[in-house]
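All protein chains of the complex are present and in place, except for one that has been dropped.
Chain naming follows the written order as A, B and C, and within any one chain the residues start at number 1.
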């Protein structure tokens, strides 16, 4: 299984009926593919819609109905258009039950950096700072390391997205739970050992008892 | 002519096509009767509507379409429903070109008191404080005196509605223009002399040159 | 898909001493069946946040008459003499708030903002005890956010998943209070199949509505 698919499948298990959920662009948006049909989840997109579906049939695309990356989407029955003040009212006001976002670094304090590599990549924070600050739960979905460099670090060296401690980190190697005491290793990816994880992690991990393998469905 | 009708007719002359106008309940709401048909004025009501018309035909009343006093109204073609945040966004944001409000006292500084007689009448300020603070122009429409007591006073003794100097005061005796220098007498009601006005006014009035009679149409 | 509640069931969910945001403007767009059920169950010590206290004996006025209300935060009690009398007799505590400030404070509560910076009320009784913040040389009152245990919303139509739409001036406070109640109960006049309210016509998304009442008779 592709690392991205593995991450998306694991994150999908955290989504429950009735939840209002925001998926970031890129990897996080893959999560929607792995929730069962008739899921009863409200998917919100940052550009102002609740109840987005997948890509429309050929020739049915509407240029007024897109995701946050301007890609065509469908509307589920019961979908609702909202303006941008309402999008962020839902986010800041704690109505957003869950957001899934990509990450560049997560550290032992559970803090996230995901919007800037100074001097190299300055795309802007978009809605990420509001989401990480305001959503009821924040899951970071990212590859465990990139180009040999650890992304789960002792202390973020890149600019922080928020002071808030995120709620869960799902990578292609592990599920980590940020706590007051530090990062707790909760699950291993199939076929990955605790030693492998520790070796590819700069942060100190709290490892207690047997660490089970991730479930993926 | 009834004093109230006289006031309403005079105020109506201040309304121009394209203006967004709020009329307070009571006397001010009478103003709408005296604008020409096809007037092109946007009348806003505080409970959330732009483009209210008069009373609907018998049997056509809709309990969802009322003025701020819960009285049935019609909608003009091109009317728009707005929620209460937008009502006051229009008012505070300076989009409301004109508001016409009743008054209990207006003083030489052009300040208005119209929401409370402590210990006697405490209805609450409703939208009046926002309107007087935020509207682009404020006209006070009131009887010149009540039960023998002057309402145009040196200094308001009742609690102020706002620090803002109102733009025009129209009574059944006079039109007064509040300025930095004080209250300027602009017009007399038909058949009323400058001496009559001065006698029924506690505030000092600035009277310069000939004071013309009010036009009423 | 939601299970609907009868008004009596909704009234049982609301304990004595609860704080309630209630929609409506002089009763128009107010959740009448829910309020009557609260009166019927003998509710006590409620804190009610609403635009006004309605007409005597009707809606919020019925709650006031029944002795169910300990405190009101409102902009206007002028059309319900009973509320004024009980306030003066010390039986109900009334906090009078300018209407535009009231709705914006509720919005701040629901939208996760720290407060409202408004010019309304500066230099009047409303300023007493409040912080004044200067921004670029202009002064503003800092008004605090409002949230409540419950928001009682009246809608024209609801669909099976709780999307709401309002009719004309019955919209007023409703969409805003729906964001600021820990539990949101909507009282619809009719309930239509999911999909029957087009996405652009949804005024309150179902994702933030917790319970639906049975439709109006």
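Side notes on the structure shown:
Here is the rule we go by: a contact is a pair of C-beta atoms (placed from the backbone, for glycine too) under 8 Å apart; a residue touches a chain by one contact, two chains touch by 3 or more.
The model shown is predicted, which means the values in this text are computed figures rather than measured ones.
One chain is not displayed; in the complete assembly it touches the shown chains A, B, C.
The chain that is not drawn here is touched, among residues C:45, C:95 or C:201, by C:201.
Taking the complete complex into account, B:50 is the one of B:50, B:153 or B:189 that touches the chain left out. Within the complete assembly, C:112 is the residue of C:78, C:112 or C:205 that touches the hidden chain.
Checked against the full complex, the one of B:80, B:121, B:146 or B:199 touching the unshown chain is B:80. Listed by residue number, the positions of subunit A touching the unshown chain are 45-49, 62-70, 75, 81-85, 87-88, 91-92, 122-130, 133-134, 159-163. One chain of the complex is left out; on subunit B, the residues touching it are 20, 42, 44, 49-51, 75, 77-82, 85, 88-95, 134. Although one chain is not displayed, subunit C still touches it through residues 104, 108, 111-119, 133, 135-136, 138, 140, 142, 144-145, 165-168, 171, 199-201.
Just so we're on the same page, only the chains that are shown with their structure count from here on.
Taken pairwise by the contact criterion, the protein chains link up end to end in a single open path, with no chain closing the loop. The most central chain, judged by the distance from its Cα centroid to the centroid of all protein Cα atoms shown, is C.
Interface comparison, B-C versus A-C: the higher count of C-beta contacts falls to B-C. Our note on geometry: subunit A versus subunit C, Cα centroid distance of 35 Å, whole angstroms. In subunit C, the residues touching two or more other chains are 107.
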